[in-house]
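One protein chain omitted, others in place.
Letters A and B name the chains as they come in the text, with residue numbers starting at 1 for each one.
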Amino acid sequence: MAGLADRFEQFVKKLPETKIMKFVAGRILVPIWASRTPVKPQPGGPHYSVQSGDNVQRMMNLIMPLKDKSAVGRAEAALAIAQNKDEIYAGLDNVGTVHFARFVIVGENICMFSVYDGDFTNYIRDFIATIGCVFDAVVKLVEGGDAVIPSETHVEKFIDWVHAHDLYQVSDQATDLFRDIEAVNGETAITRDLRLLPRDLILQLHVNPNVSLGSGYRAYPGYSVAEVRKQFGIGW
Amino acid sequence: MVSAMVDVADVQGNILQGYRHPRVRHLILSVGDAAEARAWLGATVSGAGGVPQVTSQAPWDEKPSTCFNIGLTFEGLRALGTASQSLASFPTEFVEGMTARALKLGDIGDSAPERWPAPFDKPRDIHVIVSVHAKEVADLDRVQRQALQNARTFRLLGVREGFNFHGDYVHFGYHDNISQPRFAEIHDPEDYPDPQEMAPLGTVLLGYPNNFEGLLWHVPDPVELGHNGTFNAFRILAQDVVGFENYLTEAAKYLLTQAGVDELLPPGAETKIGAGLSREAALREIVAAQMCGRWRNGVPLAVSPDTPDPATPIPEKQLNNFDYAANSSCPYSSHIRRTNPRDAQIVQRVANNSRRLVRRGIPYGPPYDPAKPDGVEAPERGLLGNFIGASLGAQFEAMCTDWVNVGLQDPRVTGSNDPLIGANAPETGWFDVVLKSGRTFRLRSLPRFVRSRGGAYTFLPSVSAIRYLGSLGK
Partner (left out) sequence: MDDTPSQNCGAQSPSAKNTASPDPSPSQLVDAIIEDFPDHRPGTRPIHTIGIGVGGYFEASDIARNYCRAEHFGGQRVDVSVRFSNGSGSPVQHDGWNDVRGMATRFHLKNEAATDLIAMTLNGFFVRTTREFIDFTTAARQQPVKKETPWQKIWDMLQLKQPLRDPYPGQKESGDAGTLEYANAHPFAQLAVFQAGSIGAPVSYVRAAYHAVHTFIVTGEDGVRRPVRFAWKPVAGVCNTDPDAPPEDDYLQGELRERLARWPARFLLMMTIGESGDALDDPTVPWPAKRVRVVMGTLILDTVPADQQAAAEHISFNPWRLVDGIEPSNDPILLARRDAYEDSRKRRGGTACPFNRSGT
C-alpha cells in the first residue's frame, strides 16, 4: 500500500507542472477566485511621495494598444515617431526633467518608456506644452486616442489618459503587495494568510496584465537630471 | 468660449482684486436640504429674501462694509444635484479633493489630513465654504445670521476666523501680499511697476488663455457653470513662530562660528540691518530675509541685498520691480523665488510663468509677542490662505510638489524644501545661505515651521454659475 501512497505523493508533487493543472489553474481557478475575492486594478506609475529620493528618476511605462494591429499599423507608428523624433528630443530638452525616454513596439502596442524627475502630471503637462502638437500624431494611432487630442485643448483628459496607460509598478518588497491591495480595495481586502500572497499576486496580474516588476534598478539613485548635468559640467 | 473681454460683474470678488478688509470669517457648511440650498444660492445672486448678496468683482463706488462669497467642493456640487455628466467634467484633483492629494502637498506627519481637527476630519461632509469679509466683528455676525437664517438649508460644521492684526504683515513678521499676478483688463501697469508681464486672465479664470502657449484648461460643463469660475486651495496653515524665531537664533549662532561670516555681514554692518542690533541679531535678520527672499519689511533681497532700509527708500509700489539675474542676491531656495522664479533660469524651462497663483490670506490667532512668551498651552496661530488659480493641478499642486518641496527647479536646491513652508524635518532639512561670491553656508537641522491644519479644494463659481446652480431641478 505504501507504494501506492508514495506514487500518489510523487504525482501530487509534479502536478503543478502538468499541462492539465496549468490549464485548470489559469482557466478555471483564476476566474473562480477572481470572482470570489475580486481586486481592483492598481493605478499606474510610482506612488505619490514627498521624499526627494522618490521624486527623482521615476519610471513611466506607457503601453498604448495600436488601432491597426497589422504590420501596416505598426509601421505607421514607427513612422510617426521617426518623423517627429527631432521635435520630440528638442521638447524633452526643454521639459528638463527627463533622464531617458524611448519608444518601443511590443506586439500590438506602441510603448513609451521614460525616466523622469518630479510629479507625473507636471511632466506630462510640460510635455504637452512643448511637444503636444507632434505627439498627437502618435496618439492618433492608439485606441482611445481620438478622445484626448488635440492634447493642447484636452490637457486634463490627456494627462488622465496617459496615467491610465502607465503600468502598475508592483511593490519592491514582496509583502507590500498586501498594502497596495488594501489601499485600493479597502480593509475588507486584508489577507490574513501570508501563504495567500501568490494568489493575491495572481489576481492582481489578472486585472493588471502588464506591470512593471518593482520600481527598477538605479546605478546612482537620488539625483535629478539637472544635478547630474551640473555635476558633469555640461549645463542644465 | 475664449474671449478677451471679461464681464467683471460676473466674476466673484476677491479673485482678480483683493478686498483688503481686515477680518474674514469662513463658514464651513454641509448641505442640509438640496432644494433649499439651491434656492438659497439663487437668492444670493440678488440678495433676495434677506440672504446676503454675493459680492462680485464689479468696481465699487464705495467699499462695502461686508463682502460675501461662495466656494463649493466637489461633494458640494454633487449634494446640490449637479448632473453627473457635469461633475465628470471637473478636473481630477478637484474631484478627489485636497485630502486625497496630501502627499503631493506635503501634508504628512503632523500635517496629515488624519490629524486635522473637525470639521476637516470629515472632508466629504464639507460642501460649501462661505467667506465673509468685513471690518468689524459685528458685521461678520450679522452676515452669518442672515446667511444661515434657515437652519434646515445648511449644517454649520465649523468656523475659521482671521484678522489682519498688523496690516499686510503675517506671523513670522513678514510683510506679505506684495507680489500678485496683475491683469491688463483690471490693473493699470503704471500702478504696478513689475518687469513681469501682466498675467493672462486664464491664470485665474476659466475660459481664457493662460501662460502656457496654446494650452487651454477644460471649462467644466455646461459653460454657464464653468465659465468665469476658478479653483481655490483653501489652506489652514499653522505657523510655529517660536520654533521659527529659535531657529533664526541657532542659525545666527552657527554662522558666527564660520570662517567667512564677515562676507555675509561685514563687521560694523550690523546697523545697516537695524539700529542697535548685535551681530547675532543682525545675522538672524539676514537668515530670515534669505529664507523669504525679502527682508521682513518686504524689501526684496534682489534689489537691496545688504539692508532692509536702503538710503533711498523703496516706495511700497516698487517692491515688485525686480527679476532674478544670474547673479541675483536672492537665494534660489528662498520662499518667493521657489514659488515664483520669475525670469530666473529653471530646470523646467516651459514652466517659468505657468504656475502663478493669486493669494488671498489673512492671519489667524493672536500675534506673537516675544516679550510675553506663550504659556504651556501655546495658542495656535497661522494663515487662512486661499491659493487661487484656474488649474489646481498646473498651479497650486505643481508648485507644491516640485518647487516648494523637492526643489527640482534648480540643481542647487534639489533635495531640499522651501525653508518657510516646506515639509522639512530636522534629520535632513537644509537651507543654503548664499553669499555674494556665490559661496554658501548650509544651515542644517531645518525643522518644519508651517503645518497644515485643514483645508479644501473649492470651485469659485461665477455669478451666472451660482444662478445656474440655483435653477437646477426647476
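As a convention for this text, a residue touches a chain if its C-beta (ideal position, glycine included) is under 8 Å from a C-beta of that chain, and two chains touch if they have at least 3 such contacts.
Keep in mind that what you see is a predicted model, and the values were worked out from it rather than measured.
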I'd like to know which visible chains would be in contact with the absent chain if the whole complex were considered.
A, B
In the full complex, which of A:Gln51, A:Asn94 or A:Asn185 touches the chain missing from this view?
A:Gln51
Of B:Asp61, B:Glu190, B:Asp369 or B:Glu427, the residue touching the omitted chain is B:Glu427
Touching the hidden chain in the full complex, which residues of subunit B are there? Just list them.
108, 424-429, 444
Using the document's contact rule, name the residues of subunit A that touch the chain not shown here.
8-9, 11-13, 15-16, 21, 25, 29-30, 33, 49-54, 56-57, 172-176, 178-179, 192-199, 202, 214-218, 220-223
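Definition applied: only the chains that are shown with their structure count from here on.
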If you average the Cα atoms of subunit A and of subunit B to get two centres, how far apart are those centres in Å?
36
Help me check something: in the complex, which residues belonging to subunit B touch subunit A?
91-92, 101, 103-104, 106, 108, 212-218, 346-351, 354, 391, 393-394, 397-398, 401-402, 405-408, 410-412, 414-416, 423
What part of subunit A is in contact with subunit B in the complex they form?
47-50, 52, 55-56, 94-97, 117-119, 121-122, 125-126, 128-130, 132-133, 152-157, 159-160, 222-227, 229-231, 236
